[in-house]
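All remarks here apply to the structure that follows.
Only one protein chain is missing; all other protein chains are in place.
We just call them A, B and C in the order they show up, numbering each chain from 1.
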Amino acid sequence: MTTAVINNDKMKTFEEVESAVRSYSRSWPTVFERAKGYKLWDVDGKEYIDFFAGAGALNYGHNNTAMQEKMIEYIKEDGILHSLDMGTTPRKAFLEKFRDTILTPRNLDYKIMFPGPTGTNTVESALKIARKVTGRDTVINFTNAFHGMTIGSLSVTGNSFKRHGAGIPLHHTSTMPFDEYVEDQDSIAYIEKFLEDNGSGVALPAAIILETVQGEGGINAARMDWLKKIESICRRWDILLIIDDVQAGCGRTGTFFSFEPAGIKPDVVCLSKSIGGAGLPMAITLIKPEYDQWGPGEHNGTFRGNNLAFLAATEALSFWETDEFEKEINKNASLLRNTIDMIIKKYPELKGEARGRGLMQGIGVHVEDLANEICAEAFKRGLIVETSGAKDEVVKFLPPLIIDEEGLNKGLGILVDSIEHVLSK
Amino acid sequence: MTTAVINNDKMKTFEEVESAVRSYSRSWPTVFERAKGYKLWDVDGKEYIDFFAGAGALNYGHNNTAMQEKMIEYIKEDGILHSLDMGTTPRKAFLEKFRDTILTPRNLDYKIMFPGPTGTNTVESALKIARKVTGRDTVINFTNAFHGMTIGSLSVTGNSFKRHGAGIPLHHTSTMPFDEYVEDQDSIAYIEKFLEDNGSGVALPAAIILETVQGEGGINAARMDWLKKIESICRRWDILLIIDDVQAGCGRTGTFFSFEPAGIKPDVVCLSKSIGGAGLPMAITLIKPEYDQWGPGEHNGTFRGNNLAFLAATEALSFWETDEFEKEINKNASLLRNTIDMIIKKYPELKGEARGRGLMQGIGVHVEDLANEICAEAFKRGLIVETSGAKDEVVKFLPPLIIDEEGLNKGLGILVDSIEHVLSK
Amino acid sequence: MTTAVINNDKMKTFEEVESAVRSYSRSWPTVFERAKGYKLWDVDGKEYIDFFAGAGALNYGHNNTAMQEKMIEYIKEDGILHSLDMGTTPRKAFLEKFRDTILTPRNLDYKIMFPGPTGTNTVESALKIARKVTGRDTVINFTNAFHGMTIGSLSVTGNSFKRHGAGIPLHHTSTMPFDEYVEDQDSIAYIEKFLEDNGSGVALPAAIILETVQGEGGINAARMDWLKKIESICRRWDILLIIDDVQAGCGRTGTFFSFEPAGIKPDVVCLSKSIGGAGLPMAITLIKPEYDQWGPGEHNGTFRGNNLAFLAATEALSFWETDEFEKEINKNASLLRNTIDMIIKKYPELKGEARGRGLMQGIGVHVEDLANEICAEAFKRGLIVETSGAKDEVVKFLPPLIIDEEGLNKGLGILVDSIEHVLSK
Partner (left out) sequence: MTTAVINNDKMKTFEEVESAVRSYSRSWPTVFERAKGYKLWDVDGKEYIDFFAGAGALNYGHNNTAMQEKMIEYIKEDGILHSLDMGTTPRKAFLEKFRDTILTPRNLDYKIMFPGPTGTNTVESALKIARKVTGRDTVINFTNAFHGMTIGSLSVTGNSFKRHGAGIPLHHTSTMPFDEYVEDQDSIAYIEKFLEDNGSGVALPAAIILETVQGEGGINAARMDWLKKIESICRRWDILLIIDDVQAGCGRTGTFFSFEPAGIKPDVVCLSKSIGGAGLPMAITLIKPEYDQWGPGEHNGTFRGNNLAFLAATEALSFWETDEFEKEINKNASLLRNTIDMIIKKYPELKGEARGRGLMQGIGVHVEDLANEICAEAFKRGLIVETSGAKDEVVKFLPPLIIDEEGLNKGLGILVDSIEHVLSK
C-alpha cells in the first residue's frame, strides 16, 4: 500500500492523535463524510466510486435505504441495542430468516453461533470447536491465507509481516500449498502423502481451514475440483473442513456461500463482514449440529448482541429470497472480467494476469510497485481501489454487489486512465 | 450461571437454531425488546431493573436520548457507517474530544489505536506492541484475570474452563498471585523474588497485564498501594505496564480510568465496552507515544471504523466535562456499599463478604450454588444481576452509572427479597 | 519390529524387572555374551552374523583388538575415566588426531564441541547454536527424518509414534518433503517457493537439518544434486545447514562424512554412534568457527568426558589415515548392492526395491509385515538384521564396515534362506 503525500491540514488530527498503525488513512488521505450505494463523498464534497466496499463488508452498498429505515425506527422505539447473547427480538428474527432464506433452500443444516462481532472472532471459534470435537491440536492452513489478527487466527494466516507482529512464534498449524501454488506441482498429492505417511512429521489435524478465494492473499481462486478433493481428504481422515467465507461469502463470488458451485458441505463456516448488511460489526459461525459440542459460555464476548446489525442483517437477507440478485452479480462479474482481459491485452507493460471470480477479481501486476502506483493514481481521480497479495502485487476489485453497469464502467474508466497515466510517466 | 426452567415457547428459536454455546439466554429465559436508562422490558411487557449493564458496556444506561438523536440524524444524512481505519468525520471528532476531555486534563499522553471493536482486540494489540517494543515474549498475568476469548487474550486469562476451551496449551505467560490472593502471603514479595533471581525460571517479561478490579474473576479490587508497587516493579525492570480497563474503566469505579486513585501511569491502556457510549462495538488501545512503534497495518481488522459507535462515544465523553458525574457515581457507590454491608450482617447464612469499589461491587457468598440461586430468583422478580468468580460464588452488581437512588433502592429491594426467599426454602 | 515367542527362561529377568519400553530384547530374545568383529555369541554359545552393527555404532566391528589393548592399558594405569569437559590426555589426543586425520585433509575447518555422549545431545546442541547465531526459531526438517528422542531432537523427527510419545505438541519446525518424497513432484521447487513467498506462512528458518541417507526413516538416500541444491538454498537465504551424520557418518556410506561426494560444506555436523570407535557413548558437534558463538557452559552435561571412548575413538581414526578403508567399504557395498538386485529380481513376491548407498542399504518390501517376518526368521538362523521405515517396510543392512567378503556372503546366504522360508509358508 503506498502512502500519498499529504498536502493539507485535513489529516492533522489522525497524524497527531492516532497510532502509527493507521493504514487506509495513509493511502486515501482524506476525511470521508457521506456514502450511498457505490459512492462516497469526502468533507470537500469530492465524489469517489467504491471498488473496495469496506474490504468486502459492504456488499449491499452504503446506506441501503430499507436498512436505514429499520435502524432509525428501532432506535426511536428504544429498541435494546446491546444484549450479549440474551434473547432479543432482532436476534430471533435474524435466526429465523437466516434459517429459512439461506440454510433450508440450500439443504444445509447448521447451528448458528454468535462468536463476537468480527471475522477473527468467528475464525477463533471455529478453530476451538474443531480442536474440542477431534481432540487434536494441529490445523492445516494454506499459503497466503488470511484469517485475522488475534493469535489463534494469525496462526493460520500466511503473511509474514502480520505473523511477525505477533511477537511470539505461532504454532499448531501445518501450512500446505494452496491450489496452483507452485508451478507444475500438485498440492493435493503433497497433502495426501503427508497425511498417509506415518513418518511425515505432520500430525493428523483437527481441521483444514481455507478461503475458496483468498482475498488478502492475492485474489487466488481455488478450482472447484480442488475444493472437492480437499473435502474428500477431510472425509477420508475424519478431519473437519472449515470454510472461512468472511470475505468471499455473502454473495461476493456470485452465490451466497462461495463454496456452493463445488457442491461441498463444510463442517464449519465462518461469516462476517457483509453478514451485517450495513457494515456494522457482526459475525456468525455455522456448525454442523453433531459438532456443536460447546459448553454454555465456553466461548463468549461482550459484543455478541449487536441488535442494529441484526436488523440490517435480516433486511439484507431479503436480497436472497429470489435468484435475481445472483443473476445480477454474475452479469456484472462477466463485464468486470471482460474489461480485465481487455486491460491485460492492451497494456502488456503491466505483465498482467487475471485473477478471481464473481465480483472478487483482480489483476496480478508483475512489475514491482506498479499496482500501488495505479491505485494511488486512481484515488486522486476518484476511485477507491486497493492492492492485495504478499507484495501488494494485485489490483483488487471488490465493488459493492449492488453496483450497476454505469457504476462499474465509470470505475473501470478511471482505472484505465490511471494505468495510462502511470505507464506514461 | 444457573439455567432456569423454560416453560414457554418464547425461547424455541434460540434452542433450536442457535448454538449450544449460548449462555445468558439460558439464565434469563426471555426475549428482550426495549430498554431505557436502567430499565429493560421483554416481549411480554415485563419490566426489569438492570444491575448488569451489558456486562459493563452500558455505563451510560440504555438508549441515552442525546446519543439516539445523534445516531438518527447521522443515518438520515447518509453518514458513512463503515470505514475501516479511513479518516471520517466521527472518527476525527472522537479523537479530538477524547484527547481534550480525557487525556489532557489528566496529564496523560497516549496515542490512540483502534484495534478492532471488542475487548479482546484491544488486549491482543496491547500484548503485541509490548512484545514488539521489548523483544521479549513472556507476559506476567494474574490469577483470576479475564482478558478475552481469542488465543492471545485467553493466554493471559485465568479461568480454567475458558482456557480449556482453547483446545491447545496456552503459553508465553507467567501467572502471578493477584493482590491478597493467598491469605497472609505477600504477592509483591513473591513477584520481586521471581524477577530478581536469575535461577527462578521466570524470564524477564515484556509486560505485566492486570485489571485493577477483576470483574469476571470475582470482583477482586487491588489496593492502591499494591498497584503502585506493581508500577514500581515495571519501572525497575523496564517492563511495560498494561492496564486492561475494559470493564473497570469509563467511570465504573468512580473515576474515568480505574487506576487514577493510585496515581500510576500505565504504558498501555485497554478500553472497550462502555467506551462506545451506547453499547455498540468499539475499543481503543492507548499507547505511550514512545512505544507506538507499529508499522502501518501491522495489526488491522475490518470493523475498526464503526462510525455510529464513534458518534455515541463522543457524546458520552460529555459526561466527563465536569466532575459532577464522578460525584454522582461515588454517592451511589456509598449507598451500594452500605446496603451490601447491611445484607451481609443481616443474613449470616450467606457467609457473605463485601467486594469491589465504585459501582463495581459484589457479595462473595461462601455457600455452594447459593449465589446462582439468588440471581435466578432475582430475575423472576424483575432484577437482572449475575454471578462472577471461578465458582460463580459472587453476586455482582454493575448497575448503569446513570442510575438514581430510586433505581438502586428498587433493585436492592428485589435482591433482598430474593435472598430471603432463597434462604427460607 | 516383530516379537518372537519367547519359550525359555533366559528372558525372565528382562520381562519382570525391565520397563515395557524395551524393544530389541523382544525382537531378538536371547542374552548376548561375547562379540568380535562381525560376530556375536549368546549365552548358549550360538553364533550370529551382525548386519546391524549396533544401529551403526559399531562400524569398526566388535572388540577391535587394538582398541581393547588401549583401553585395558589405560584402566590399569588409573587413567582418569570421567572428566566432564576438563582437559585430559585422551581428550587432547582425540582433538589433535581428528583435526589432523579428518578435518585438515578434507580442507574442513570446524571447532569441535563435546555436547554430551549421545546422538540426541549433538542434535540438540546443533539446533541451539543455529538458533542463537541467527536469532530465528524455526528449523526446516524433512519427512521421515530421525534425529533423537529428547524434545528438541524429537521436534525435527518425523515418526508419528515417537512424536506422539512426547506428550506435548512439538513446534518450531517446518517439515519439508525429502528428495523424491512424492512421486513426480520436485521438493526443491516446493521449498524455494515457500521461502521466496512472504505470504507462505513459513518463516525464514535458523537452519535446515537433514540426514543424507535417512536410516530409521527407511534408508532413503538423497541424490548428490539435491544436496547441492539444499546447500545453495541455505547460502541464498543465509540459513545454517546442519548435517546429522550420526548414522550415515564415520564411513558408513563409503566416505568419512556422508556428504563428501556432494562437495558441500555444512555449517554444523552432528557425529555420534561410531565416532566412539568401540561402541562407547560419545558424540561431537562440528561448528564452523564463525558460528561457534557459545558462552562458556551455555550447553553442558555430565558425560562429556568419556575418556575410554576418546581412546577408542582416537584409535579408530587410524582407519582413515590412508584410503584403503574407503576402497574396502566400496568393494563390499558393490557386492551388497548386486546381491540385493539379485534378490529383488529372483523374488518378485517381495515387491522389492533397492535403497541406500555404501554399507547403508536396504530392500523396501511392499507387502505388509513381510519385512518383519523375514528379519525374525533370519534371527532364528543366526543373522542379526532389522527393519526400518515408518511401517517397518524396509529390511535394513548395516554390517560392520570391517566385514569381509566371506562374512557378507554368509549373512546374505542366511537372508536368502529366510526369504525362501517365509515366502514358502
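The definition used in the following text is that a contact is a pair of C-beta atoms (placed from the backbone, for glycine too) under 8 Å apart; a residue touches a chain by one contact, two chains touch by 3 or more.
Every value quoted in this text rests on a predicted model; they were computed, and no experiment measured them.
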Of B:Val182, B:Met342 or B:Val367, the residue in touch with the unshown chain: B:Val182
Sole residue of B:Ala20, B:Leu108 or B:Ala203 that reaches the chain not shown, by the stated touch rule: B:Ala203
Option from C:Ile168, C:Met342 or C:Val367 whose C-beta touches the chain left out: C:Ile168
Sites on chain A contacted by the missing partner chain, in the whole complex: 168-169
Chain C, residues in touch with the chain not shown (by the definition above): 1, 3, 10-11, 13-14, 17-26, 28-36, 40, 43, 54-58, 62-63, 68, 71-72, 75-89, 91-92, 95-96, 98-99, 111-114, 116-121, 124, 127-128, 130-132, 137, 148-153, 155, 161-162, 165-168, 171-172, 206, 272-273, 278-281, 285, 287, 292-303, 306, 308
Residues of chain B (touch criterion as defined above) contacting the omitted chain: 137-138, 141-145, 157-161, 163, 169, 171-175, 177, 181-186, 189-190, 193-194, 197-203, 217-218, 389-391
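The working rule: only the chains that are shown with their structure count from here on.
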Chain whose mean Cα position lies farthest from chain C: B
CA centroid of chain A to CA centroid of chain B, Å: 30
Length of the line joining the C-alpha centres of chain A and chain C, rounded to whole Å: 50
Residues within chain C bordering two or more other chains: 169
